[in-house]
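To start, the structure itself, in structure tokens.
Note that this is a trimmed complex: some chains were dropped, and none of the rest were shifted.
Per-chain numbering from 1; labels A and B assigned in written order.
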Amino acid sequence: MANSKYEYVRHFELADNMLPNTWLVVRIDGRGFHRFSQSHDFAKPNDRRAIDLMNRCAIEVMKDVKDIVLAYGQSDEYSFIIPKTSNLYSRRSSKISSTVVSLFASNYVMHWAEYFDENKLKYAPCFDSRTVCYPNDKILRDYLSWRQADCHINNLYNTTFWALVKSGMTEKKAEDRLRGTFSKDKHEILFTEFNINYNNIDPIFRKGSTIIRQKTEVISISPRDFQEVKRIKLIPTAIHDDIIGQEFWDTHPDLLDNQ
Amino acid sequence: MANSKYEYVRHFELADNMLPNTWLVVRIDGRGFHRFSQSHDFAKPNDRRAIDLMNRCAIEVMKDVKDIVLAYGQSDEYSFIIPKTSNLYSRRSSKISSTVVSLFASNYVMHWAEYFDENKLKYAPCFDSRTVCYPNDKILRDYLSWRQADCHINNLYNTTFWALVKSGMTEKKAEDRLRGTFSKDKHEILFTEFNINYNNIDPIFRKGSTIIRQKTEVISISPRDFQEVKRIKLIPTAIHDDIIGQEFWDTHPDLLDNQ
């Protein structure tokens, strides 16, 4: 084979398998999404269309990559959870990272128009990704708590910041006003100055989105007798619960079970 | 900060920096592109639209990621070459791999309609990627020769195979006919049975595509006096040369120079 004298170059590809029996988390992050959100006129502090599109992409990734059992997203990032026992792509880090991120990115463009209508996509979005091992359930939960706490902190800040700005304050002044404030101070500003009870804000903004496979009734037409057939399927579905506390995990015992 | 008790999970992200002063090659590969090409009625043995779209994506990647000095593509794969001296993303493997592959994938969807017109995209394409170090110019050239020789071998086979099939042979029979044949046998079949001189086939199919930054005359309208202004810019451009021999590298001395 004419090719054989060059094939030695294969040996420069070094193994990058992840430690067995650990949770794998693939986290993707939008690159330059501050500019991207401005170019595409995202609403502030949250653009519901953008969030719904992110969730749609995560759902499409989970429909394709069956090993993913849960995904958590907020802002321009998403984390995909692969169980300890999975042997997806022999647990090769770059193979897993790149498959997830390229599926996410191509779905983002593919479904853009369904969420943004006339608002044309001006340039191709870009995400980075990494795959990280977490050795046990507690640490995995702490990872997810870290991301949801981050969502909470940022969303409370952004909600207050944009309320101030929309009321006429400059961005600089709003920043100064919020510097050094605690959580309760921001709640107070929102309530007294803008009559907003932060806890009544839509959970999709406060809690981010968690995709799990929910039992869902699916109706199909039987090809035999053209009757409607109802079946229960597991469909990746976004929910907006607190995942820091114990209740979520008690309600969904299969997620951490039998690992 | 409420988040701080969870932040320890950051320490599970281990460093994945690539060895300094080596060439970095990011190779992306279509996942399941046999099915993808059938679902989307790609012409056989080559679909010019599909190749042009791949090249377009590679060009868009190079416009965005300035550190890439050359890209080589064939079939459903593309290799992006980053110089030894580059410190792109501190040479972190997953950051580089994921940025390139997600840009490629999102551009693939974004520009699909420009190349495939009425032929709608049925589902989101997926690519994997990896980043590999090559320690010197000779080995980098051997890597590129490996990919171009692979292009040659596959294209000669596919050209002959599809000529046989289009002439009425079953795919099974065509496979049997070609089993164990040498390069010259396939040239002979093409010439005597189909009157095809393989060497006259479009180089884009025989040689694949190499993207380099070519000096290109760009005409713009001056905002001052509305006159046309000609400037020379370096624009990523696809060419279809032999990159195994010495001539290409002599013609483009900057590619390997001063590393």
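Here, contacts are C-beta pairs under 8 Å (C-beta built on N, C-alpha and C of every residue); 3 or more make two chains touch, one makes a residue touch a chain.
If you're wondering where the values come from, they're calculated on a predicted model, not measured in any experiment.
Visitor: For a quick check: 2 copies are placed, so what copy number does the complete complex reach in this file?
Guide: 4
FYI, only the chains that are shown with their structure count from here on.
Visitor: Which integer distance in Å separates the CA centroid of chain A from that of chain B?
Guide: The mean C-alpha positions of chain A and chain B differ by 30 Å.
Visitor: Per the contact definition, I'd like the list of chain A residues that touch chain B in the complex.
Guide: Within the complex, chain A touches chain B at residues 1-3, 6-9, 12-14, 16, 28, 31, 60, 64, 93-95, 97-99, 101-110, 121, 124-134, 139, 142-143, 145-146, 149-150, 152-153, 183.
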